[in-house]
Every structure is written in structure tokens, then in C-alpha cells.
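Worksheet: one structure, shown below.
All protein chains but one are shown in place.
Moving on, here comes chain A:
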Amino acid sequence: MSDIAERVKKIVVEHLGVEADKVTENANFIDDLGADSLDTVELVMAFEEEFNVEIPDDAAETIVTVGDAIKFLEKNAG
């Protein structure tokens, strides 16, 4: 697992209060991990902070699974 994937999963576990083994790349934040629309906004903010990157709103809307976040950040971060 890449360093980015690991950091993403850690943030998801902390913010959504879910078990680490549920945070798979296919896991959908809302359907599988119990997030609501405000949680997803906060998650994106946490990714921005952690990876020092700006995620525009239209890009944020496409990040619906853990894997989406990892892919976006692998492409755009640092």
C-alpha cells in the first residue's frame, strides 16, 4: 500500500470513527462508511490539509470512495 493510501485511510478512520478494516479502496464514504454530506466536506478539507493541496469543489464531487481519494491525491499531491 502506498504511503498516500495509508495516510488517506488513517484520516478516514479518524474522521468517520469507523474500523480500519472497513476502509477498503472500494468503500463509499456515504453508503459504506456512514458519512453524511457534511462529513464528506470535512473529509475533503482534511485531505487538503494533510497533503497540502487544493481540491476544487467540482473535483471534490467526484471523490465518493476511498479509492477515488487515493487516486486523486496520487495524481495531484506533492
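One rule holds in what follows: a residue touches a chain if its C-beta (ideal position, glycine included) is under 8 Å from a C-beta of that chain, and two chains touch if they have at least 3 such contacts; residues count from 1.
Here is the rule we use: contacts and distances are computed from a predicted model.
**Q** For the chain that is missing from this picture, which UniProt protein name fits: "Sulfate adenylyltransferase subunit 2", "Peptide/nickel transport system permease protein", "3-oxoacyl-[acyl-carrier-protein] synthase 2" or "ATP-binding cassette domain-containing protein"?
**A** "3-oxoacyl-[acyl-carrier-protein] synthase 2"
**Q** Could you please point out the chain A residues that touch the chain left off the display?
**A** Residues of chain A in contact with the hidden chain: 15-17, 38, 41-42, 45, 48-49, 54.
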